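Of the protein chains in this complex, all but one are displayed in their positions.
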Amino acid sequence: MDYQRIFEEINEEIKNDAPCGEVASYIPELGRVDPNKFGVHLTTVNGEHYSFGDSDEKFSIQSIAKVLSLAMAYNMEGEALWERVGVEPSGTPFNSLVQLEYDMGIPRNPFINAGALVIADILVSHLANPKEELIRFVREVSGNNEIDYCTRIAESEKSMGYRNAALINLMKSFGNIKNDIDVVMDFYFNLCSIEMTCKELSRTFLFLATYGICPETKQTILSVSKAKRINAIMQLCGFYDEAGEFSFKVGLPGKSGVGGGIVAIYPNKYSIAVWSPRLNKKGNSSKGIKFLELLTTKTQASIF
Amino acid sequence: MDYQRIFEEINEEIKNDAPCGEVASYIPELGRVDPNKFGVHLTTVNGEHYSFGDSDEKFSIQSIAKVLSLAMAYNMEGEALWERVGVEPSGTPFNSLVQLEYDMGIPRNPFINAGALVIADILVSHLANPKEELIRFVREVSGNNEIDYCTRIAESEKSMGYRNAALINLMKSFGNIKNDIDVVMDFYFNLCSIEMTCKELSRTFLFLATYGICPETKQTILSVSKAKRINAIMQLCGFYDEAGEFSFKVGLPGKSGVGGGIVAIYPNKYSIAVWSPRLNKKGNSSKGIKFLELLTTKTQASIF
Amino acid sequence: MDYQRIFEEINEEIKNDAPCGEVASYIPELGRVDPNKFGVHLTTVNGEHYSFGDSDEKFSIQSIAKVLSLAMAYNMEGEALWERVGVEPSGTPFNSLVQLEYDMGIPRNPFINAGALVIADILVSHLANPKEELIRFVREVSGNNEIDYCTRIAESEKSMGYRNAALINLMKSFGNIKNDIDVVMDFYFNLCSIEMTCKELSRTFLFLATYGICPETKQTILSVSKAKRINAIMQLCGFYDEAGEFSFKVGLPGKSGVGGGIVAIYPNKYSIAVWSPRLNKKGNSSKGIKFLELLTTKTQASIF
Partner (left out) sequence: MDYQRIFEEINEEIKNDAPCGEVASYIPELGRVDPNKFGVHLTTVNGEHYSFGDSDEKFSIQSIAKVLSLAMAYNMEGEALWERVGVEPSGTPFNSLVQLEYDMGIPRNPFINAGALVIADILVSHLANPKEELIRFVREVSGNNEIDYCTRIAESEKSMGYRNAALINLMKSFGNIKNDIDVVMDFYFNLCSIEMTCKELSRTFLFLATYGICPETKQTILSVSKAKRINAIMQLCGFYDEAGEFSFKVGLPGKSGVGGGIVAIYPNKYSIAVWSPRLNKKGNSSKGIKFLELLTTKTQASIF
């Protein structure tokens, strides 16, 4: 399919839309990003590449990285993982404590902050040098040795992380955090600080469109079943309390980050990354969602 | 694919499992059903049929009918429909008032009871003879003029419908019910009383696997986009607060009913109905889910 | 104490305050009341009377009547009453369904709408002619045979009572309503439609300042213990989610109504009624609360 032409077409349609939403500003590092950046990169399972706009510029992938830590932890723990975190949509904002209190410290899914903290705790239990080993895993998956944390972002998040500290302390009080809180938090904030370009992000996530197989090395990153299950969780929980809207309009499993990035997977077809820093009220990239909606509408191709 | 053989294989694996869960008993008519009934019917988009067990026995499809009333209302209202009901998973049980109160009378999605009542209200506004016209629509979609309401079930539900009366009165207090409450309730209880066999149910829902086209008459029941969107809503909201689990394990959009029925759609491949009256704690058929999980695992085929 | 002089003094202090809040307008009959009405009447346990302003004008006492129906039901049921309704502050608005759902149909206290509906249900179970016998009880307590329902108000409430219908249906679904819903609702709406002047209201409630003894006939309306307990419930629950604020500022047990009336009890001293129809955001009379706050501050006399 001629995605390049479709990208141009979509761009024509939306380029004059009034800008919608604000850049995340809870930490200065995110607030300084040019709100008008816009990049797209699609990688097919056959290795074709289609780009648009600022697709080669690095941005903070933020919560999108939670899919990668989940993949790593899922491999290590297997299905036992789900005793400590659920797979249900939360029905509440991404950082809510309400649900966590009713559910006795078991987060609804691994993509809300509480769930990602539990995943981080699991990795800290398994890994001798969590930060080093996680980034090594990400580099392997992405086929790119340059991928790295952004220490500045990580530090900045840490200094403002009271809400996450509330979540992790609450879970610790219920016995669902096994390691030292500061160690887990430090690891978590580093995880969320990873930077990629749209091209790198799209390439990194291709393994979820290829049923767990690394497209280049043909190495198995995840079993077919695990890869499909991660896609299912993204479908149900990847966009906080806007997951239904995204499924409804775009029809692909995906994950967003407050840096304005979105990655979406069309199994057996492609992985696509879009980036536009203005966020809607639910904390997801406005223009990113619009772009993907038009893409699956024009191509008449979604998983449904 | 030789679904017949796979059905036999799955049956061998699970036939000696301890029975799990109880038959719905909030009304005597449902409580009287033989808990050990078990039927399966799969219809492919090419018109092939595969059956197993009690697939030709009628049962109460209950909430599964909410997909049909949604299809009818969506056609009539178009996207304006979503001003009165959301598309997000509820995160709470199917008949919860909590969410409805916080969201000022707008139900989270059309499959929780409150949402289905709003859809019923919309149909009552549009139709001169709602009951007659709905069943006519269902018969058309199913290619079967015998499909009908079960008056006994409808009456029985009505006599126990205090929780639903609470929901509809609460929504009326917020202005989200336009018609007389008794009229809407009567229509709603009839809707939930429709009876089908697995074969009929599977055949009826085939239009969602064929992008809205009636497989026999080739007539358009829903536009491609609308059909896909209904699948997306089923994926996110079809199993109350077990939607994530079903997506995770089965990987198909589907809808369950407290009569023990489940219908699931594999777009462009098949529609399948299973029936086993014992329900798990979340109100979904235990054996039905297990069967579908094994089916998509063995065939290595799901939308993810 | 020279309450008359104190009333004048307080009036001087507040008469030029900007009017604050709006008249209840959910039914037209309440919305038509002159918002600037202001009346006060204090009756001491020794039979002294002190009035101010529009103290001889009838108004709808609304929820204040819930104290009277509680007194009647408490006498009939004794402590068994508390198996069907609690005595705890609700922490949520007066008509919330959230609490009721979590607590399985047991209302937190008899003054939130749900609780008053349970009390109405209990009276319907005990009384052959609930409406006649309740008003007879109220006339007896008040020593005034003219006290009556306002049919116009009762009818108007009934036509808008969807929220109350939601509450009572929800409780019926939990088994905490024993009688026909329409009968209980009709009785409840009549109860809330009773009209009194400040003078009548103050006189009617005097029995709660005299430990259950009718001040004129010396007849026992309630036992000492029951009278004190009703005062305690008023203290904790008489002002919805503003009970703490009222206790804190005024320091007397009391009960408000959306008609703008407030009655407050100083045990062994006096009963006072104030009326000013403008309500604050919590649904209580703004000026009424202000007046009572200044009264207990100036007299340095509260139960604390």
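Chains: A, B and C, in written order; residue numbering restarts at 1 for each.
What we mean here is this: contacts are C-beta pairs under 8 Å (C-beta built on N, C-alpha and C of every residue); 3 or more make two chains touch, one makes a residue touch a chain.
These figures come from a predicted structure and were not determined experimentally.
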Which displayed chains the hidden chain touches across the whole complex: A, C
Residue, one of C:Ile233, C:Val258, C:Ala273 or C:Leu292, that touches the chain absent here: C:Ile233
Touch criterion as defined above, residue of C:Asn113, C:Ser202 or C:Ser247 at the omitted chain: C:Ser247
Residue among C:His41, C:Lys66, C:Arg84 or C:Arg108 touching the omitted chain: C:Arg108
Contact partner of the left-out chain, one of A:Glu13, A:Glu48 or A:Glu101: A:Glu101
Absent-chain interface as seen on subunit C, which is shown: 86-92, 99, 108-109, 224-225, 227-229, 231-233, 235-237, 241-245, 247-248, 251, 253, 267, 297, 300, 302-304
Where the missing chain touches subunit A, by residue: 96-98, 100-102, 162-163, 165-167, 169-170, 172-173
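The rule is simple: only the chains that are shown with their structure count from here on.
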Arrangement of touching chains [line / ring / star / complete / other]: line
Fitted rotation between subunit A and its twin subunit C in degrees, CA, nearest 5: 180
Whole-Å gap between the CA centroids of subunit B and subunit C: 47
Inter-chain centre distance, subunit A versus subunit B - centres from mean C-alpha coordinates, in Å: 32
Subunit B: positions in contact with at least two other chains: none
